[in-house]
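Of the protein chains in this complex, all but one are displayed in their positions.
The letters A, B and C name the chains in turn, as written, and every chain counts its residues from 1.
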Amino acid sequence: MEPIAFFGLGHMGGAMAERLVDAGHDVKVYNRTPEKARPLVEKGATHVDHPADAVTPGAIVVTMVADDHAQQSLMNDEVLARLGKGGLHMAMSTVSPAAATAAVEQHARHGVDYLACPVFGRPDAAAAGKLWLALAGSDGAKQRVRALLEVMGQGVFDFGNNPPSANVVKLAGNFLIVSAIEAMAEALSLCEKNQVDPEGVYELFSSTLFACPIYKNYGRAIVDQRFSPPGFALAMGAKDVRLIRDTARAAQVPMPLASLLEDRFLRSLANDGADLDWTGIAKDQRESAGL
Amino acid sequence: MEPIAFFGLGHMGGAMAERLVDAGHDVKVYNRTPEKARPLVEKGATHVDHPADAVTPGAIVVTMVADDHAQQSLMNDEVLARLGKGGLHMAMSTVSPAAATAAVEQHARHGVDYLACPVFGRPDAAAAGKLWLALAGSDGAKQRVRALLEVMGQGVFDFGNNPPSANVVKLAGNFLIVSAIEAMAEALSLCEKNQVDPEGVYELFSSTLFACPIYKNYGRAIVDQRFSPPGFALAMGAKDVRLIRDTARAAQVPMPLASLLEDRFLRSLANDGADLDWTGIAKDQRESAGL
Amino acid sequence: MEPIAFFGLGHMGGAMAERLVDAGHDVKVYNRTPEKARPLVEKGATHVDHPADAVTPGAIVVTMVADDHAQQSLMNDEVLARLGKGGLHMAMSTVSPAAATAAVEQHARHGVDYLACPVFGRPDAAAAGKLWLALAGSDGAKQRVRALLEVMGQGVFDFGNNPPSANVVKLAGNFLIVSAIEAMAEALSLCEKNQVDPEGVYELFSSTLFACPIYKNYGRAIVDQRFSPPGFALAMGAKDVRLIRDTARAAQVPMPLASLLEDRFLRSLANDGADLDWTGIAKDQRESAGL
Partner (left out) sequence: MEPIAFFGLGHMGGAMAERLVDAGHDVKVYNRTPEKARPLVEKGATHVDHPADAVTPGAIVVTMVADDHAQQSLMNDEVLARLGKGGLHMAMSTVSPAAATAAVEQHARHGVDYLACPVFGRPDAAAAGKLWLALAGSDGAKQRVRALLEVMGQGVFDFGNNPPSANVVKLAGNFLIVSAIEAMAEALSLCEKNQVDPEGVYELFSSTLFACPIYKNYGRAIVDQRFSPPGFALAMGAKDVRLIRDTARAAQVPMPLASLLEDRFLRSLANDGADLDWTGIAKDQRESAGL
């Protein structure tokens, strides 16, 4: 098994890296706050002080960081030069298709293959190796990471050879999720203001027409008005909606629902702050209705 | 088993009445176009020429018609006077909560109990007795129709004693459905315009996060661009969105997504006509994006 | 000069009736709260206790009331029967085109001519005879009221022979006004949150590109955050937006800005109540931005 550098040990990345370590991979990690690496080191991972030190020339780097900027900072020309010819960067963060497009070109200049593999799932799914993975890049790269994907995910969906395609899919998926949150928030406030019990409404739709994880889990949180602590923070949701809007702009695709969501997040951020869960937009909807 | 008058033999009502006849109920039917009653008559139902003739005093009337107006026309004071004291009207159509509120009062003047029981499901579910039923009204009325509901539905959700509550729930449910259609339409057009295969995107979300009937069935139609013949017509969807908006107005609930949907339906109606399926709003989204 | 019955003595109607009395017309008035008639009676008008008593057969009735319902209640079949053949009803209220269409037919059955003449302007303009008038109806009716219009308005715009046309124009005008309020509210909150002085921004646009009454007057109120007492109440603005949306629905015209405005008014009503001026939607925008 070839050595792996893993960058980004947040709630998601930490759990994913742990899966790799547990599976016996040789994992070197770097994280801005080194304490987060401790559990991994205890299990056999190596922690380094500088990103480049984690990189074995010609081997694999996996990134799971917060945004475009974080990924670009880590995978700078110094690191890419060290990774070099034959190297592979599997980018699992939610970054913009535009950033992925730029990265493909930059990586190619160093002989590094860029494979996009954003993930669907929350930290508990990451810890259980139950993520859903959207994959796009060269066939060789896909082949090379197959064993890693099996350790981290319960299913892989292949979107061809152009890496940014997988990032578009990831954004589309997050758009579907946050649209469902908005729809439930509006529907439940309509019911509540008409003296109809939200609990019963939730039970009906989440066990019949909408009997699926997103409606069950997020619907539960909305009915319970359980908006903190955040599972996925409002500020992160706002960032994803921004990436969706930017991608829609670039492709000249009007997306009125995405626009509505961006304003919803802005109002939530301006009034409730960034520390709610992204289902917190339902709080804003309730207040809009005077509830 | 007490005699039943059944009004409204469209795709839904015809299938529902047939379930009742097959279960051995004594069903009298009336429909504006009498030919639609023929299959029921062959199975043992009685067809009458005037609505009032279908009504047995003190018995049950079931309605499954197109809109507020149709229900109000059928259940006029003449028919209600004949139904009279001890009579029960189970209203299964998608009517407005406002119409239900007015009907409760009007019915009470004739000693008739008004039970709201709108349904979720398409004609094939109606034919199989697999509808989901939202019920609200007096406990006595609920008890009295229990056997009928078992024949028509696979599950009943009880929303208390105030009939319009069930109509609010029905509208909330249809709002969730059409919101999901809108979200899928926007997401898929974003993918398509970025050269990402909609089929793969559909497979991902409909088998994982959104593995539920609405996303599976409507998503399939959108990806296939199969917008006619209509399963549920655009014009009917537009009517439901209008009822949602009217209910939101009356309760002072801003519902920006419902507003967006109303304009979407208006644009579809103005350009593509009323004969598409309501998933046809996805056609409008594709054209908006220049696809 | 032929006798005139004038119904509706609110801020607008009272001032308009006074102009007619001052000009020497024989005016009979009716108002639900009779005290409002006192100043007119002192100037020579006659107050009656029942609407029909104000009506001279074959003469003119002018209405300036709150909404469709108020106009329909006053101009009922009893009053129309008394007005009768040769009678003329000049309807100056902001009513829906649909109500005007229905009224034309109802009036015709009594031989009464229905002339639509909604007005633009606030009570001070009404008192000064400086209203702008949108006129539609038969040529004969227009000719017959010419002297009255000259007393009440500073200008008449003719929209042909179909009365509801003038009501569409009135709604379109109010839509332009409230759209301008929304635009100023959003623009000024953007400036304010960027530490740019709203006063200077107001001076720039209201003295150059937008040097016209609506931007000058409403912009002033928004910058001063002077939302009460109401010149035109939020609840009345909400009613007009509702009429606009209903008219757009009926004509299958998507109007996304009108939809946005309706939700804006609903949020204002739900949170700030009906007693603000309709510029109070700017308060909602400030709060949306966390100001």
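The criterion applied here is as follows: a residue touches a chain if its C-beta (ideal position, glycine included) is under 8 Å from a C-beta of that chain, and two chains touch if they have at least 3 such contacts.
These figures come from a predicted structure and were not determined experimentally.
Just so you know, the chain we are not showing touches A, B, C across the whole complex.
If you put the hidden chain back, the residue from C:S179, C:S228 or C:N271 that touches it is C:S179. Touch with the chain omitted from the figure is made, among C:A134, C:L148 or C:L269, by C:A134. From the set C:A45, C:A99 or C:I244, the residue in touch with the chain omitted from the display is C:I244, counting the whole complex. As for the chain not pictured, it touches chain B at residues 256, 267, 270-271, 287-290. In the full complex, the hidden chain is touched by chain A at residues 242, 245, 248-249, 252-256, 259-260, 262-264, 266-267, 269-270. With the whole complex as reference, residues 97, 120, 132, 134, 155, 157-160, 162, 164-165, 168-169, 171-173, 175-177, 179-180, 182-184, 186-191, 193-197, 200-201, 203-205, 207-215, 244, 247-248, 251-258, 260, 264, 288-290 of chain C touch the missing chain.
Convention: only the chains that are shown with their structure count from here on.
Of all residue numbers seen at the chain A-chain C contact, over half occur in both copies; the interface is built from largely matching residues. Chain centres here are Cα averages; for chain B and chain C they lie 39 Å apart. In chain C, the residues touching two or more other chains are 256, 267, 270.
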